[in-house]
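Every protein chain but one is kept in place in this view of the complex.
Take a look at chain A:
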Amino acid sequence: MRTDVQGHALAVLSKVAQADWPDRFKLRHPFEKLLYTGSRSSFRYAAARGGKSKVPRVVSSDSLFDLSLSDEQQMLVEMLDSFASEVLRPAAHDADAQAAVPAELLIQARELGLAFYGVPEAHGGMAGERTLVTNALIAEALGKGDLTLAASLLVPLSAANCIRRWASPEQQAQWLPAFASEQGAEPYALAVNEPAVLADPQRLQTTARKRGGHYLLNGEKSLVLQGLNASRLLVAAQCSDGPALFWVDAASKGISRQAEPAMGLKAGALARVRFKSVKVPAEQRLAGADFDYSAFLACSSLAWCALAVGTSQAALDYVIGYCNERVAFGEPISHRQGVAFMVADLAIEIDAMRLMVWRACARAERGESFLREAYLARVLCAEKAMKVGTDAVQLLGGHGFTKEHPVERWYRDLRAIAIQAGGLHL
């Protein structure tokens, strides 16, 4: 096992070393730095695990209020920041117009090894004991490039997280290694959202009835992120003993899918997925001992919130530049309080969103109660992210209304934060 972990870390390293795109985007240096420490820490864990079974991770103190990131988190954020600005942002406009993530981008994202952060060391990945804050930072950094592209690229990591958190050890051993493999896992999607008005993900309309060694799934999922492309679905359905998650082959009989274009998230290949008496073997029900559906939903909404923080920050950065350059009535518009105060308000609310998300994640990864914090984070992010979206368009005036600028896309995408349940998972 020890060689496995080291081996996988080395595999990522060599794959990126061979790729040429990091050079094109001036990403090689930050990349290598990160992979160096990433693999180095894997080696450290591997070595430590050889000796004792439970060695605590090197983390910041749990007794002092502390907002600082670890060195590794800091490097990861820097690297993904450049990936977001050099790779995601330039691709975003066309991806939105063509309603698809460019194939090349999917390959690059796999080479980044993001899914590794969702797979435990035992299965060849890099997920340690505490992962939620790091995952939120990943989402935030990518979200600065583009919300929809970031969301789409995070689906494999989300699926791995979901399996690691909520599946039994046997199921993990079966499904997780693929995520840390050379070619990556089959495309997944997390299907939770339902189409009914006032749908409540705690009271699912999709049902799973036990019939001998199988469950029969019936129902309908909507706005499933990357749902059109997925060959594996993680489906939330109501059982007689409460809500549950199922690992479902998307090619199963009784599943039909169609594109479900929406206001935004266009590149996300959103799908309406129908289940008609779909037979799912009982052993494909996620059976982690501490399965907690409410916590699953919370980890999902936190992922969307973290993305929203990143995209909102991007919008703020964008309007700051614009308002300083745009001249009206003989002065930059940023010299007017009506403009400047809107900008200040965006900054206030974005930092508020960020702290709410971080706190919920930090509590969750320490194993403390976090449903309240995640709920309130979502309440705040849903409202403020949309405020950012609409104010960003406003500050660009008529120009903001056109596709010349990314703000109209962010406006459409940020509307999703209040709506999405499932799809992603920190």
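Keep in mind that, in the parts below, contacts are C-beta pairs under 8 Å (C-beta built on N, C-alpha and C of every residue); 3 or more make two chains touch, one makes a residue touch a chain; residues count from 1.
In the analysis below, contacts and distances are computed from a predicted model.
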The complex's invisible chain, by UniProt name, from "Acyl-CoA dehydrogenase", "Amino acid/amide ABC transporter membrane protein 2 (HAAT family)", "Electron transfer flavoprotein subunit alpha/FixB family protein" or "Nitric oxide reductase NorB subunit apoprotein": "Acyl-CoA dehydrogenase"
Chain not shown: contacting residue from A:Ala208, A:Ala314, A:Ala362 or A:Ala416: A:Ala362
Of A:Ser231, A:Ser277 or A:Asn324, the one touching the omitted chain in the full complex: A:Asn324
Identified contact with the non-displayed chain, of A:Val77, A:Ala115 or A:Val133: A:Val133
Among A:Ser256, A:Ser277 or A:Ser294, the residue in touch with the chain that has been omitted: A:Ser294
Interface residues of chain A (partner: the chain not displayed): 60-69, 133, 198, 200-202, 294, 316, 320, 323-324, 334-335, 337, 340-341, 343-345, 347-349, 351-353, 355-356, 358-359, 362-363, 371-373, 375-377, 379-380, 382-383
